[in-house]
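Mind having a look at this structure? Questions to follow.
Note that this complex is displayed minus one protein chain, with the remaining chains in position.
By letter and in written order, the chains are A, B and C; residue numbering begins at 1 in each of them.
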Amino acid sequence: MSQIEKKNQEFVKTNAAALDKENNQEFGYWKSLKDISSEEDYNRFLKQSEHNIDNGLSRRNFLSLIAASVALAGLEGCKKPVQKIIPYVEAEIGTIPGIPKYYASTLPFKNNALGVVIENHDERPVKVEGNEKHPATMGKSNSFAQASTLEMYDPDRARGIKFKGNNIDWSEYLKFAKSLNETDGKGLAVLMQESSSPTIKSIKEDFKKNLPNANWVVYESINNENLYDGIEKAFSKRLQPLYRLENAQIIVSLGSDFLGVDDNNIYHTRKFAQNRDIVDENSTMNRLYVAESSISSTGSSADHRLNVAQHEMENLLAELAYELKVLGLPINANKVKGPNNLWIKAAAKDLMSNEGESILLGGSSLSKEFHQLIALINHQLNAPVDYYPLSLSQVSSINDFKSLCDDMKKGKIENLIILGANPVYDSPADFDFAKSLSKVKNTVHLTNIVDETSKLCSWNIAMNHYFECWGDAMTYDGFVSVVQPQIMPLFDSRSAIQVLSPIVYSKEQSAYDTVKSVWKSKIIKKGNFDRAWDKVLHDGLFEKPLFNSVDVKPSSKASTKVLNDNFKLDNNKFEIIFNPSSSVYDGRYANNGWLQEIPKPVTSLTWDNAALISLKVAKKLNIKNGQMLEIAVGSKTIKIPAFITPGQNQKSISLELGYGRKFEGRIGNGVGFNVYPLRTSNNSCFVLNASIKVLNETYPLASTQDHHGLEEDKYAAPGFDDLAPKEAQSRIPELVKQSTLDYYQDNPDWVQKKVEQHKPDKKKSWADHSMYNPDWDYSKGPQWGMSIDLTSCTSCNACSIACQSENNIPVVGKEQVMKGREMHWIRIDNYFSGDPDNPEVSTQSVACVHCELAPCETVCPVAATTHSSDGVNQMTYNRCLGTRYCANNCPYKVRKFNFYNYTRDLPEVVQMAMNPDVSIRFRGVMEKCTYCYQRVSAARISAENENREIKDGDFQVACQQSCPADAIKFGDINDPNSEVSKAKRRNRDYALLAHLGTAPRTTYLAKIRNQNPMLVSNSYNGGSH
Amino acid sequence: MSKFGVIARFESPESLVHAAEKVRDKGFTKFDCHSPFPIHGMDDAMGLKRSKLGYLIGAMGLTGALFGFGLQTWIHSIEYPMNISGKPYFAYPAYAIITFELMVLFSAFGAVFGMMFFNRIPRFHHPVFYSEKFSDVSSDAFYVSIEVDDPKYDENNVIDFLRNIGGTEIEVLSDEN
Amino acid sequence: MSVKSKADIRAEKLLPGNQDFTSITNDIAGVPEQKKTPIQWWLLFGFALSLLAIFVGSVGFLIWEGTGIWGINNPVFWGWAIINFVWWVGIGHAGTLISAILHLFRQNWRNAINRFAETMTLFAVICALVFPGIHVGRIWVAYWFLPLPNQMGMWPNMRSPLIWDFFAVFTYFTVSLLFWYTGLIPDLATLRDRAKGLKKKVYGFFALGWRGGNRQWQHYELAYLVLAGISTPLVLSVHSVVSSDFATSVIPGWHTTIFPPYFVAGAIYSGFGMVMTLSIIARKVYNLGHIITVEHLDKMAQIMLLTGCMVGYAYSMEFFVAWYSGNPYESFAFVNRALGPYWWGYWAMIFCNVVVPQFFWFEKYRRHIPFLFITSILVNIGMWFERFVIVVITLHRDFMPGAWAMYNPTMFDVAIYLGTFGLFFTGFLLFLRFLPMVSIAEAKLVLPESNPHHGHDHE
Partner (left out) sequence: MQIFPRWTNNFPGIFLIAVFLLVFSLSSFIWYYGSPYYTDVGYAPTQPVPYSHKLHAGDMGIDCRYCHVGVEQGYSAVIPPTETCMGCHTYVKTDSEQLKLVRESWETGKPIEWIKVHMLPEYAYFNHSAHVNSGVACISCHGNIAEMEVVYQVQPLSMDWCLDCHRSDAPEVRPVSEVTNMYWTPPADYDQFVSSWVAEHGEERPVGDCQKCHR
């Protein structure tokens, strides 16, 4: 079969998966399958993806057109420019131009699979949502998944095939690859990132078979190797744990950021939040203990956070083990003197008293002994952890990688195939990969962008985005889901399968065929394959898992001794912790503007990484925010600006990985500071005895929030620098209403009491306090409203990026962010209170709250912002004049202004990522949350067309759909049975700044902390003023 | 060439007022007293009735107010009712200011253009300008002018009369061309 | 008679030396009739023009690039543009006030300075009107402010204070212009009668053929009186309306009922400051010491003392109410003004607007020209800071600490502000050069001879 025909077939199958989200699956794929499969289909498919680009572009220019037509104000100027309509040549079955189609697919992330549904407008994928049928996402998503759209349309992506920098034909590579196939594999090595793809796995097996002497290495700079080793030591099986948090009442995390950037965070957050969904004072909720050295999303959502240095984490575990001795652990634990007794005792007590419903999690950054111990304890606690075989997925192995590097140095490796990884940038400093690479004759780099590694490789092959290629991936618990293309490759790129197959099989195989054959032989063994396969394409995954959880029993007797006296920290020295970045992870997302600009949880820092230091250290060494530090570990030194962070351990300095890249990415090149040089193979997670030198140069850091409540007001009148922080502190209980569970159970109505306090007339609703009776009646028809649960929100940023993707929100760049001009419609406020070393964090995501009596509307001189009959505060961009009065008068400061034409220099490719249902805003125009009115309209119109009332669940707004904690509810508040009405009926419901009488449609559910009476610290029970 | 009338110069505001009284008593009606600045009590001296200008201004002011209020009411209650901050369509308290401003604006126009209308200015060409001396009236001169088409006008008598009441530099002006 | 009449005494204070109608005419009309333009005028004019150039340039760039070139951000969406707008409008108040109110009260001493003040008003208001125009994001649709029929079927939102503002300032400008021109007609006639050649034709055209007949004076005086009558509430309304831009909002520090009177007082205050500055310069350059006398300056200083105290009262009242209301947001807004990051702005305001004028309790200082000159300038600096305090300091920290931020102006903020001075002085200098800076007709009314019953005080 020719390449063309194969692609054509790929197309057919893509089409097969076309489905209206709700119904007629039968019709959906059966018909399309029969009807289309010919050369033309493929050509047409190509054409669509081309000419639909135009559709995408035209939307954005609308306001500049107005500008133009005004510019040439002559009467001829009023004549509109000639526009073309370019129809299909052939009708596309089941397609009406302009009606989006949804295809199920999978985002492979390391050795996990995130099932997604991708929204296509005219064959142009523009939005990623979670796949409700998929066990790892359950319809939810995270910021990486949301931002993958922009990654797809990154103009800096590598293009075509290059040999020593020159474009070269694919066939040349095929020749080279086939030549490798002739050998027995001596001197050949494949280096790839972690993967759980059964297809890649089977290719690997054939590779081993056909090229016995070849070498296949998996390396990932951020990996769980210690965890797996630990479990292996504990149960003598190498297993993948899966934490069933929905069954856990007590969760103790020692350095694990399982709600934040750790793997499988969607699953964890979703399950964790299920036990935080408090209906009323009688509901129960789980309790989270977190011990960590720098504050993370997990730490900020903890009920009890303990601030310990990373290197003391193991002592902590030892002490905990001692407290848990009574369980009869296969451990010889002896008491360890630690300062944290109370916390440990409390945690231990809870763990034991909730046996079977309590769980202990360890940070992947800790030693194997540590994890061994944790595994044993969990087993003893009969904790809700399932263990699954790892054999089918390929996980990183530092030893393999080390030996590979050694072989390369020795010149034993002649041909190296690097699939996706970027080892020159992110491999341990002591390996000096770049040097070893120079010893290799032929190096092939399959890469999505020309990066540090590509520059040193002879062959550069552009890698497919997962929107463009066939593939598959598997969840921890063995559910295999399929990656299916949404669009033909934009940049003449290839998938790993296409690169490997000529080497392994000495002939090129289309990704589609390979995947399908693997599924046929390995996955869908029983029944009618074609039928099952089509269902897989439709659902996105195969309903039966490949394997079940395995039972484990302790094999070894562990000892806490190994833990105790490993680490010594000299005085005036610090430990350095390397954390994956919540924005760019290990650096792979460095060229993604959305992720670079999203404020990081807790610090609200954008466009940079920094050395996070504690307030006390800053005071002692007199360090200001942004002051450059020189951090020295042994001989290696780096320079990086300091950022003072509450909750940071005094002994440790946290550094985010993934910045300071030197590659051909216009967005991410040179952003931030590269900290990999300090990171070596044997302390890849933290390193002791770093010394810091305070330089007297400062570096501008762009943080989107000036006031978290604990920092001093450095410009204030002499002697009053604590004024603003004090005020901020005093407002926290007002804005983020919160209490402990106990207090809430004793005073279930405390929130309502506080709301009432400010009402002039208790009987009346807020809207009734208007000066004269309005002509408006919101009791009819659907009335939209939102409820945000502050108890389950983990400030993970998924909503903010989902919003950015859905509503075409521009990226403005570091300078503008520093001026305070970031455009995110959803702002996530972080407030700190209490002890600076271990503060209580109150997070709150704030978007337009759609006041029924909106201050912004009445002041607009041209009626550009008005109220709709369904109660939405509407911003009409094309009427907006830009007086900015509305934004001034907004008490919540949620309106964002286009100070410049931020989309002016947007490359055309990026414009393909834009949602055609939403206008691109021109400069001088105000914008804000619209409750995703494009979705409201679509749902309303289809309901009307079907002559039915619009019903709850017909649609979701972007933030709600993405929220892995399911903290956001949206719907019709006139429908008593809608999710949002139920949420708003809860007695924790309150409106932000209610005393202003703006009567917001978005309300919040008060934050409840489930604190252990043994160590209650919560400062606000019902709050102050 | 048509005659205009006679003009005579007087020394001071005081003398001008007295002259005016005399001319009035003599029964002249088509006459005027020219001075560099308005002279207190001259209206009575000349026996002029109160100016009608006030009524015009009042009418204009009322029009402005009604227009202003009407416009706003029409826009928000009739032409394009919109829900703005949940306020009623007919938000009359908010209309007060523009109503007031338009009232002031219209009455200002009334005052200025009404004044021009009553004074019949602009009138760039006028017989009195033929007199060289008369131009001092805008600086320090005081003149009485009696016009031809006054029923009691008889050139010689008028000249004598003016001389008797202390007028100097008497000129007879006519509209030459 | 042995005892001097009141009229004589007043006249000697306001018009020292033996003045008569002729001399007044010559003195005042002499200035625009100068054959040779004084060198100082050329220097000032050149300076003004260069500022104007800066203005045109930076506004051009603003329109090309967008309001991003300013320091404004979220939450401080209004910066210098609005500050300057309010400041210029405020200055524009003295003119009409002096002419109108003092005319109604028959304060003849105003006659020496009203023309001056009115002219200053005109150009100040022009400068003010520039800002609402250029500060909008999409300047090419700024005409949407006007209630014009259009194919969108859209109308302005008449509930918006900005629209009130637009109508108020526009009306104020138009009425001031009419008032100014009406007052100018007799003087134009004077110039017409004294000029030669083309000048004569030009003045003649604008004098509309004024003949000074009493039948004209009769309507003229009534019109002028009515204009004064309606201008008085107008002048008070304008800044009240401007203040409503802030007062009708919900932002703590803006949402205040005291604003209208307080703004008006401030406006008059700064207006008189500016008149003082200008008249001191003019009387020096054109040595008109005998027409704009120390007596005039003294009287202005007294009014400044009064309004200065009113403003000071307002400042203290704001604080009292903020505390008394028990509203934490309100209280912090004001504490933050005095002690927050922009404390220097607040105290600069207090010093210039409240402390400095206290010297005017003493006649010595009211009549000390250099002191007056410096003070009058300080006052306007203070008034600028008042608007800075109200706009920037209020906005930068309102309800939600999460949205608090700092505001830093850029060079374009400064350039455009300085530029408006170019606009202002260019216009004003042209006026000085070609029009009588003191109302000739009215100046004569100060002379006792002007009153036909002069010397008969017993009557």
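Everything that follows uses one rule, which is that contacts are C-beta pairs under 8 Å (C-beta built on N, C-alpha and C of every residue); 3 or more make two chains touch, one makes a residue touch a chain.
Being a predicted model, the structure only gives us computed values, none of them experimental.
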- Query: Any idea which of A:V552, A:V872, A:V980 or A:A999 touches the chain not displayed?
  - Reply: A:V872
- Item | From A:P97, A:P554, A:P677 or A:G834, residue that would touch the chain that is not displayed | A:P97
- Item | Touching the absent chain when the full complex is considered, from A:S919, A:T998 or A:Q1011 | A:S919
- Please identify, in ascending order, the residues of chain C that touch the omitted chain? 149-154, 192, 200-201, 204, 209
- It is residues of chain A that touch the chain not shown, namely 40, 43-44, 47, 51, 58-59, 61-63, 65-66, 75, 78-80, 82-91, 96-99, 780-781, 866-870, 872, 874-879, 917-919, 930, 933-934, 937, 940-941, 944-945
- Message: On chain B, where is the contact patch with the chain that was removed from view?
- Response: 80-83, 116, 122-125, 129-130, 132, 135, 175, 177
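The rule is short, and it goes like this: only the chains that are shown with their structure count from here on.
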- Note on the structure: dist(centroid_CA(chain A), centroid_CA(chain C)) in Å evaluates to 58
- Query: Approximately how many whole Å separate the CA-defined centres of chain B and chain C?
  - Reply: 29
- Note on the structure: chain C touches at least 2 other chains through residues 154-157, 159, 163
- Item | Junction residues of chain A - those touching two or more other chains | 855, 858, 860, 863
- Task: Please name which positions on chain B make contact with chain A in the complex.
- Result: 81-89, 91, 93
- Note on the structure: Contacts from chain B onto chain C in the complex sit at residues 12-14, 16-17, 20, 32-43, 46, 48, 51, 53-54, 57, 61, 71-72, 75-76, 79-80, 82, 84-85, 87, 91, 94-95, 97-98, 100-102, 104-105, 107-109, 111-112, 114-116, 118-119, 121-126, 128, 135-140, 145
- Task: Could you please specify the touching residues of chain A with respect to chain C in the complex?
- Result: 66-67, 70-71, 705-709, 713, 715-717, 720, 723-724, 727-728, 730-731, 735, 816, 819-822, 827, 829-831, 844, 846, 855, 858-863, 879-885, 887-889, 891-893, 895-901, 922-926, 993, 996, 998, 1025
